[in-house]
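Since the structure comes first, as structure tokens, the remarks are kept for the end.
With one protein chain removed, the remaining protein chains of the complex are shown where they sit.
And now, chain A:
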Amino acid sequence: MGVKQDNADPGQILPPIEQELSNELDPKLKKYLRGEGTNLEVLKDKKLKSQLSVREELYGISAKAAAKAEEWLMPSEGGYLEVEGIEKPWRINQHSISSEINISSLKNQHDIIIPDLGPYTLDFNSSGRYMAVAGRKGHLAVLDMKNMSLIKEMQVRETVRDIVFLHNELFFAAAQKKYPYIYNRDGIELHCLKEHGSVLRLQFLKSHFLLASINKFGQLHYQDVTMGEMIGNIRTGLGRSDVMQVNPFNGVVALGHSGGTVSMWKPTSAAPLVKMLCHPGPVSAMAFHPNGHLMATSGKERKIKIWDLRKFEVLQTIPGHARALDFSQKGLLAAGNGSFVQIFGDLSESQHYSRYMGHSMVKGYQIGKVLFRPYEDVLVLGHSMGWSSILIPGSGEPNFDTWVANPYETSKQRREKEVRSLLDKLPSETIMLNPSKIGTMRPVKKKEKQTKQEIAAEMEAAVEAVKDTAFKNKTKGRNKASKRAKKRKELIERVKRPLLERQLKEDEKLAKKPKISEKENALPTALQRFASKKATA
């Protein structure tokens, strides 16, 4: 391991406070170390070994500093819900929570009812401050959730099936009846993406600046929104699918099909990376955990399955129906079904999901989309009569990093961030199932061309092995010296033959390559076509 433990030294007795600290820091250290250190024992190169051991030590020091910073320097604390006595957490409703929390959080509990404009779907930007909502009947709106203000709303008078923010809150894409359109924050239509066709679902890959869409005919399109280039145009061949999610860990797009299969795609290949059979019936919803290892899928046979994506195995099956699924930043799973939403959480850190909370709305409201708000303990439900926002303590990450996502961003900071994220834009070839493979070296191929000395040595060794074999002593005049010598010579030639044949083959291969003769080489380029075309051996 790359970290030297301070308390491993038996002669050193730490004061009790420091001991406590080091015990608390160990699990956090693991997170910051980002995996195991390299095994330096197998290295024979001393210079490289010393350089790498210095680096490993530096990693240990920086992991310790990060763990200490997490311990002491974080400004906010996470939310929690603790029940006493015989109370069960899933019986607690929003009303009882609202009486216990402070007033400033109460504004996050609300219902917006817009009955005529159809089931609503929504999307958040990366910092959780801005929300884009789209009603099926053509209502598009962008809201600022901090101030609860409406930035822009418009009516496009067409069916809108999906809406996503692009890299900023300034741009969003709406999947309208015939084509997806990209709009400005001021409501100006910027682009009409005709190539995509009638899109059912849209997703945006933030670090690659790719807009992915799945349309009615099952075609997957990847478009680079910086230059407008269509990177990938894949006919999935698996029919129409309503379920599309992006795995934030590695950037692959997963589609759920009506046969119960989930397929994972990357823009550069025409065949899916993975095709797994998840349910006996159609897949109705899908969600990815932010750490990239867990995937939750729900099928129409009323089962929610939680998969481990490293081994592609089912970890857990939860009975229940889910038309919408979402994971929060802290790993809580929300399953929306009809007018009821269930929240599951792995409360004992054992990756076993159990009921945590629930919320039921007015009967008749059909929940179409559930989305956790980043960096807040809020879950927003998009349903057939508008959208509702409820509080789920413990679902959001309390401490944001200013340079990753800042809910209090000013316009200057937003512009800087846009430029920097464009500089760090990942090429579409970096989308792979295991992104930690980037930067590793491929193992060296064993086959190396043998040098002349090695070939000679091999031949000598073979001859040596056979030189001293004893021949049977023949009688009746058949044991002549000349015959013995001939036999020995033949034996040695027999041993040498395969090696010589191998040499010949390699020489033939080299000779086959057309070589320009020296004379032709000496001619200037304009006169080279007058040189003889015969390849010289």
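Just so we're on the same page, contacts are C-beta pairs under 8 Å (C-beta built on N, C-alpha and C of every residue); 3 or more make two chains touch, one makes a residue touch a chain; residues count from 1.
As a convention for this text, contacts and distances are computed from a predicted model.
Participant: Can you pick, from "Cullin family profile domain-containing protein", "2-oxoisovalerate dehydrogenase subunit alpha 2, mitochondrial-like", "DDB1- and CUL4-associated factor 13" or "ATP synthase subunit b", the UniProt name of the chain not shown?
Facilitator: Checked against "Cullin family profile domain-containing protein", "2-oxoisovalerate dehydrogenase subunit alpha 2, mitochondrial-like", "DDB1- and CUL4-associated factor 13" or "ATP synthase subunit b": the hidden chain maps to "DDB1- and CUL4-associated factor 13".
Participant: Specify the residue from the set A:40, A:230 or A:438 that touches the hidden chain.
Facilitator: A:438
Participant: Among the options A:187, A:259, A:281 or A:398, which residue touches the chain absent from this view?
Facilitator: Looking across A:187, A:259, A:281 or A:398, the contact with the absent chain belongs to A:398.
Participant: Looking at the full complex, which residue from A:197, A:218, A:259 or A:290 touches the chain that isn't shown here?
Facilitator: Once the missing chain is taken into account, the touching residue is A:290.
Participant: Against the chain that's been left off, what residues of chain A make contact? List them.
Facilitator: Residues 31-32, 34, 47, 66, 69-70, 73-84, 87, 92, 96-97, 100-102, 104-105, 108, 146, 207, 248-251, 290-292, 375-377, 391, 393, 396-405, 407-408, 410, 413, 423-427, 430, 435-436, 438-439, 441, 451-454 of chain A touch the chain that is not shown.
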